[in-house]
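The structure's right below; bear with me while I get my questions together.
Every protein chain except one is present and positioned as in the full complex.
Residue numbering begins at 1 within each chain, and the chains themselves are lettered A, B and C in the order written.
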Amino acid sequence: MDERADMLDFEITDRDIDADALQRRLESDRAGAYAAFQGWVRNHNEGRDVDSLEYEAYGPIAVSEGERVLAEALQRFNLLKVAAAHRVGHLQIGDCAVWVGVSAAHRGDAFDGCRYVIDELKSRLPIWKKEHYAGGDSGWINCVTGQPR
Amino acid sequence: MDERADMLDFEITDRDIDADALQRRLESDRAGAYAAFQGWVRNHNEGRDVDSLEYEAYGPIAVSEGERVLAEALQRFNLLKVAAAHRVGHLQIGDCAVWVGVSAAHRGDAFDGCRYVIDELKSRLPIWKKEHYAGGDSGWINCVTGQPR
Amino acid sequence: MPVNDRSGIQVTARYFAVFREQAGTTTESLTTQSTTAAELFAEVSGRHGLEDSIALCKVAINDELAGWDQTLSEGDVVLFFPPVAGG
Partner (left out) sequence: MPVNDRSGIQVTARYFAVFREQAGTTTESLTTQSTTAAELFAEVSGRHGLEDSIALCKVAINDELAGWDQTLSEGDVVLFFPPVAGG
């Protein structure tokens, strides 16, 4: 395994995200700080009751762009290790749709690096979500407006 | 259980922190974002090789002040739930000394609230740490300078 | 090398998410006079009624993200991505 492969890990998966296993990949004797983020499917958006969410990704580019984001974070925020995973498929309320974790010597870097990764993943990866509403209808979400369409 | 007790949870413990159990306390159908921080014992500080860390707390005030910090975070950052735990005793490299987790509807609040909690816990709680060095000597850490004394 | 004589070039277009639903197809082969990704988007967008402006969308050519002004070549696979919404 080359050094970069040991420092970053990104995956798109149609199974439950195993946060514990991902976290273990971030361990380092030099790490004093660990920051993590999870995006959970919530029961409302823009004033509507949401029943479930469907995620679609274009895998080849989602993975290459995801790895690019993690490499940028490693370098810009002096991180030791970084990992992230994004679910695809049909998710229910409370399910984890995306997980990001980073380790660093100091906590400022850990928070800033974790925040950078989730912000960039959300705006750059070819991933889309369709909300299914309590009324039975559905709509694709536009990340620019946050509104169904 | 009153409403506040359902929204925040702080503990000082001399056992391994059970991050999974704490995270489950933060679940909410209204939560779209979960942010967490862990402080790990790292193998160096201010240029010295660290072997282990000893944490001492004054429990009664550490708990009341910890709960006050969590209540402040709930209110200031529009969080849904918040929990934190701090280890005491003799910890080894890689051990988790402190854990903070928050859930919120949106990720900006989750990151800001989590950061607020760890910053305040570190500066306000009566908790002290003594570093044990590779050479066999030891020193209490001063949070103001970060240096042993 | 780009080819842009009167016979046009043969490319494959792929549609994702809301674009796939609007186009009613995931993939189509077409012969086009368009020379850039933006021109091809305008062409298929008009035909299929794709609703978004390219300012909010992304395009990839042969599995690499590309600029809208990138020149198309014979055989390119052009992926049209509506506004993304991960997380």
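Following the convention adopted for this analysis, a contact is a pair of C-beta atoms (placed from the backbone, for glycine too) under 8 Å apart; a residue touches a chain by one contact, two chains touch by 3 or more.
Just so it is clear, the model here is predicted, and its values are computed rather than measured.
S.K.: Considering the entire complex, write down the shown chains that touch the omitted one.
M.R.: B
S.K.: Considering the whole complex, which of B:Q75, B:Q92 or B:S123 touches the chain not shown?
M.R.: Once the missing chain is taken into account, the touching residue is B:S123.
S.K.: Provide the residue numbers of subunit B that touch the chain removed from this figure.
M.R.: 39, 55-58, 60-61, 64-65, 86, 97-98, 118, 121-130, 140-144, 149
Convention: only the chains that are shown with their structure count from here on.
S.K.: Using only alpha carbons, which chain's centroid is the nearest to the whole structure's centroid?
M.R.: Chain nearest the centroid of all protein C-alpha atoms: A.
S.K.: How many angstrom lie between the centres of subunit A and subunit B, each centre taken as the mean Cα position?
M.R.: The answer is 24 Å.
S.K.: For subunit A, give me the residues that contact two or more of the other chains.
M.R.: In subunit A, 39, 118 touch at least two other chains.
S.K.: Which subunit C residues reach two or more other chains?
M.R.: 87
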